[in-house]
Structures are given as structure tokens and as C-alpha cells.
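The complex appears here minus one protein chain, its other protein chains still in place.
In order of appearance the chains are A and B, and numbering begins at 1 in each one.
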Amino acid sequence: MNAGDAKNAEKKKKESVFDLSKYLDKQVRVKFQGGREATGVLKGFDQLLNLVLDNTTEFLRDPDDPYKLTEDTRPLGLVVCRGPAVVVVCPVDGMEQIPNPFIQHE
Amino acid sequence: MSQYLPGTASLLEDLDKKLMVLLRDGRTLIGYLRSIDQFANLVLHQAIERIHVGNKYGDIPIGIFVIRGENVVLCGEIDSEKEERVDLKRVDIDEILAEQKVELEAKREKEKLRLKAMQNYGLFFNADVLYLNKVKFKQIL
């Protein structure tokens, strides 16, 4: 490893892994602290993971259990998501519910 | 005798010792402490999750574990001599999981009732999530 590489590695360490530019103008799914979940078209973001989502839909939750989603949704339109509240970001493309994949191991 | 270091640094004394770690969600983990950092993140090697129900217990092997420090309630060294003398019965994983499930479900029901009652008084809060999961620890990495 030469000096330049070491420098790059150092730089990389300090950087966050979030590379959301590839999701711009794509549908993303976002989970929030506290259990809310929403999906929308990613219009913008910043280093702190604040997000701008357009055409956002929020998934409503079971009133008895704030972590359980129901089938219901509500439209939110254009939304700014606070970075610190964002837990998970993933693209909707390729997301599918599947039966228990771990059962075969039992 | 080395000098006692206060705070997180005191964990340095426990390196490579067999530790029991209690997490905020109620799990008990046991393993060899291999590494720590300034946030008290822990690395447990040859770890097991120990489930106690009544005077029975069961161990689930889980390999290497990196625990984020903020989730730890307490940790302490295990005296392996004394450990053997404890009057607890070891049972196999399926049995303990079944018993744990019963216990947790009862706990949850109770918690639900409590929450409902609290809500009637206008108190809303997110009860810390008690875990209940048979499937997850059957997963193979």
C-alpha cells in the first residue's frame, strides 16, 4: 500500500456508506425510528440522511402494536424525512414478500 | 495487581475471559470477550444465548457476536467452577424454546393489558420490545 492508497483508505473510513445518488428518482422504502414506514420517489438527500420523497405513501400501523403494519396506507405527497429518524433505506425495486426461507434449515 | 481503570476501560480487565452479558431486550449472552472499544461495543467469541425458564436453561450457539454497547445492561465474569455447581437443569434447545415461548406469551398478554389500562388514563408509550422469536435463532448464517 503506498501513501496515496493509505490516504484514500483514511478518507473512505471517514465517509459514510450511504450512497443514495443511485436511488434518485427511484422508489425507495424508508423505515423510521418508532415504527413508521413509508415509500416514495427519492428526490433529494444530504449527508445527514435527510431525505426528500415525492408521492409518498405511508403504511399505517396496527393501533395496538406500533411495529405491526396493516394493509392500509395513506398518501402524504411531498415529504422531508429527518435524517436522524431514518433507520433503513432500501429500493422498492426487487423487494418482495417471501415465505419463510429458513425453515429448510430446521 | 494492575491499576483499576474506571468506566468503559475497566472492561479491558475482562478481555479473553468468559463473560455473561445481559441485553436491554432481556437476552442473556455468554461468550469470551475478545475486544471492546470506547463505546463499550463488545465482541463475543464462541458465544451462546442462554435461556432460563424456571430452573431450567438451554443454550443456543451463535458464534461471533458484535454487540453495540448501548444495548448492554450489565456484564460480568463467569466463574466456571461455580457455574457447574449451580442447581439448574440443562435441557435441549427445542424444549427450552417451547417453554420460553409460553412464558413470553404470558408476559406479553400481561403487558398488553397493562398498556391498555395505561392508555385509558391517557398514558401512551412504547414499551420496550420484549423479544419472542423461535425462528430467528434457527437461522444458519
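Some points to look at:
Quick note on the criterion: contacts are C-beta pairs under 8 Å (C-beta built on N, C-alpha and C of every residue); 3 or more make two chains touch, one makes a residue touch a chain.
Rule of thumb we're sticking to: contacts and distances are computed from a predicted model.
The unshown chain of the complex is recorded in UniProt as "U6 snRNA-associated Sm-like protein LSm4", chosen from "U6 snRNA-associated Sm-like protein LSm4", "Transcription factor bHLH63", "Methionine--tRNA ligase, cytoplasmic" or "Exosome component 7". Contacts of the undisplayed chain with visible chains (whole complex): A, B. For subunit B, the residues in touch with the chain missing from this view are 23, 25, 34-37, 41-43, 45, 62-68, 71, 129, 131-136, 139, 141. Along subunit A, the points of touch with the absent chain fall at residues 3, 6-7, 13-20, 31, 33, 35, 49, 67-68, 86-91, 93-101.
Quick note on the criterion: only the chains that are shown with their structure count from here on.
In terms of their C-alpha centroids, the spacing between subunit A and subunit B amounts to 29 Å.
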